[in-house]
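Input: a single structure, listed below in structure tokens.
Here the complex is missing one protein chain, while the rest keep their positions.
Per-chain residue numbering starts at 1, and chain names A and B are given in the order in which the chains are listed.
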Amino acid sequence: MTDLTSLTLAEARDRLKQRAISSVEITRAHLGAIERAEGLNTFVAITAEKALQMAEASDARLARKEAGPLEGLPIGVKDLYATEGVHTQACSHILDGFKPRYESTVTANLWRDGAVMLGKLNMDEFAMGSSNETSYYGPVASPWLPPNWSRDRGRAAALSSDKRGLLTPGGSSGGSASAVSARLCLAATASDTGGSIRQPAAFTGIVGIKPTYGRCSRYGMVAFASSLDQAGPLARTVRDAAIMLRSMAGPDPKDSTCSPTPVPDYEAAVGRSVKGMKIGVPKEYRLEGMSSEIERLWARGAEWLRAAGASIVDVSLPHTPYALPAYYIVAPAEASSNLARYDGVRYGLREPGADITELYEKTRARGFGTEVRRRLMIGTYVLSAGYYDAYYVRAQKIRTLIKRDFERVFADGVDAILTPATPSAAFGIGEKGSDNPVEMYLNDVFTVTVNMAGLPGLVAPAGLSSEGLPLGLQLIGRPFDEETLFALGETIEQSAGRMTLPEPWWA
Amino acid sequence: MSVDLNTVRRIAHLARIAVSEAEIPHLQGEINAILKFVEALDTVDVDGVEPMTSVIPMRLPMREDVVADGDIAPLVLANAPLTEDGFFVVPKVIE
Partner (left out) sequence: MATDRASAKLIKGATGDWEVIVGLEVHAQVTSRSKLFSAASTAFGGEPNSHVSLVDAAMPGMLPVINRECVAQAVRTGLGLKAQINRRSTFDRKNYFYPDLPQGYQISQYKSPIVGEGEIQVDLTPDHSIKVGIERLHLEQDAGKSLHDQSPTMSFVDLNRSGVALMEIVSRPDMRSADEAKAYVSKLRTLLRYIGSSDGDMEKGNLRADVNVSVRRPGDALGTRCEIKNVNSIRFIGQAIETEARRQIALIEDGGAVEQETRLFDPARGETRSLRSKEEAHDYRYFPDPDLLPLELDPAFIDAMAADLPELPDAKRTRFMADYGLSPYDASILVAERETADFFEDSVNHGGAKRDAKAVANWLMGDISAQANAQGVAVADAGLSPASLASLVDLIGEGVISGKIAKDLLVRLFADDRGADPRALVETHGLRQVTDTGAIDSAVDAVIAANADKAEQAKTKPGMLGWFVGQVMKSTGGKANPQAVSDALKKRLGV
């Protein structure tokens, strides 16, 4: 049944509509693939029974020609989203056993449109991480084998609990990215606060888009940094990502920061001509010591767009170097407040204490991993008396400057900005961050600017490194102009040629 | 800017996370590494710049004053580690 898992989401949708295949068939195929991929550790909860029930209901609707836009399509859901009655822990020990009695708006939208839930996907704990190594459930392995590794070696490493040596899929949406790349689901929901959709997309050779801040509702998404978090899809093609985003996005009165603007037909933008579009290439993204491989890929991407009729201009975003440090003030600060509710009183883990203070301190010490603890401490510190102005307020001012840089460039007639997605290809599990946490943070250098400015950012696979690992390019757009990103992304995808995803070595 | 051991203890308490004495120095190191990293911001001229208060231009939506929620005590209590007679139960607060 491997045929069915190698369909794109769009292809599967069309075949289902034509009744050439059934939802139950394609769902079963994916459940089988998931079972065989246990070694990758992508899923933390598999909802097989529920998936088949949903698939049956979808088949009935397909028979009645009442198909929704995602009817019968098996999807994975990042563990960050509240799914009613189903494991929702943001891959943290502190939410042990939590099964919400409510549904997030984004996933409710997916079910409204007929999608089928395969299960919940692994992620960095509370979305804090760039390699899916901070999860309570252990690291996720990328389906891409490290250079020169044999399949046997890969399989053996996948069987070990620390999976050392295998590649990280990136993070925090590592489980989502790995699962999509390994063809365990047709697409997945993910989230992006500093690059958590786009960086994993680049590492695993798939497509990811973080839409404009406020495009998707945050209701029912476990909050990390409220002014930066945004939901988005991971998929194997630009068209698939467009189809997913259209269902996920939309107004929601339950979220005060969710935009009331209607959602356009994103799929219609895929394949639109990019002739006449002006593409900015920002000089500040050319980092010192940047690998020539990435430089060349970037230049190649610009060439593809030029060949398709776009014009390329040099632009300047002078406050770029300050985005990452400012992010590591603002995000932890907001997180320190958002995670105060995890206190052992109303849900999740509770450690016994002689008084309430002891209960809090022990529960949170036991429940949070080391990365989360680190960020909560920093966040608490930068908001504390005497430091608030010097750190938090200053970082928020710099954020205004970062946003202004983009506004100026867009006002000059630039339609989108082209940059590399990551400073390198995927690295090995256990390779980074053990000495200095900042080492891991540098992964987000090209992506955080986009969250800080609230803009949409799309990553599409653009080629392979000299070692045969995927590399991606990022397109940054105007607010609420995801359509331009889909059009440009499609051009990149067509020019680069469809990425050949790895054949299963893990089973 | 860097933090001393006492500050680390104080922050841990503010954040209500128990940190053993043995862990404090290591945690201090981690925090200081991050603080060193963000020192890059000190040189930016932010004179006359407003801190960002809303990411996208949007008005704060307001809700009509109708009771449209609540009356779901079983759901509210469903995930709690300890309840009694409809209350959440916790060890005493020491004033």
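The working rule: contacts are C-beta pairs under 8 Å (C-beta built on N, C-alpha and C of every residue); 3 or more make two chains touch, one makes a residue touch a chain.
It should be emphasised that the depicted structure is a prediction, and the values quoted were computed from it without experimental measurement.
Which of A:T42, A:T257 or A:T491 touches the hidden chain is settled by the complete complex: it is A:T257. Per the touch definition above, the residue from A:T380, A:Q474 or A:T491 contacting the chain not shown is A:T380.
Per the touch definition above, the residue from A:C216, A:A333 or A:A496 contacting the chain not shown is A:A333. Residues of chain A in touch with the missing chain: 81-82, 88, 90, 95, 98, 100-102, 104, 218-223, 225-227, 253-257, 333-334, 336-337, 340-341, 343, 345-347, 356-357, 360, 380, 383-385, 388, 392.
Seen from chain B, the chain kept out of the figure touches residues 10, 13-14, 16, 53-54, 58-73, 75-77, 84-93, 95.
As a convention for this text, only the chains that are shown with their structure count from here on.
Those residues of chain B that touch chain A in the complex are listed here as 1, 3, 7-8, 11-19, 27, 30-31, 33-35, 37-41, 44, 46, 49-52, 54-56, 58, 60-61, 63, 75-76, 78-82, 88, 90-94. By the touch criterion stated above, chain A contacts chain B in their complex at residues 97-102, 212-214, 227, 253, 256-257, 259-260, 319, 321-322, 325-326, 328-329, 336, 340, 343-350, 352-362, 364-365, 368, 373-374, 376-378, 380-381, 384, 390-391, 393-401, 403, 436-438, 441, 454, 479.
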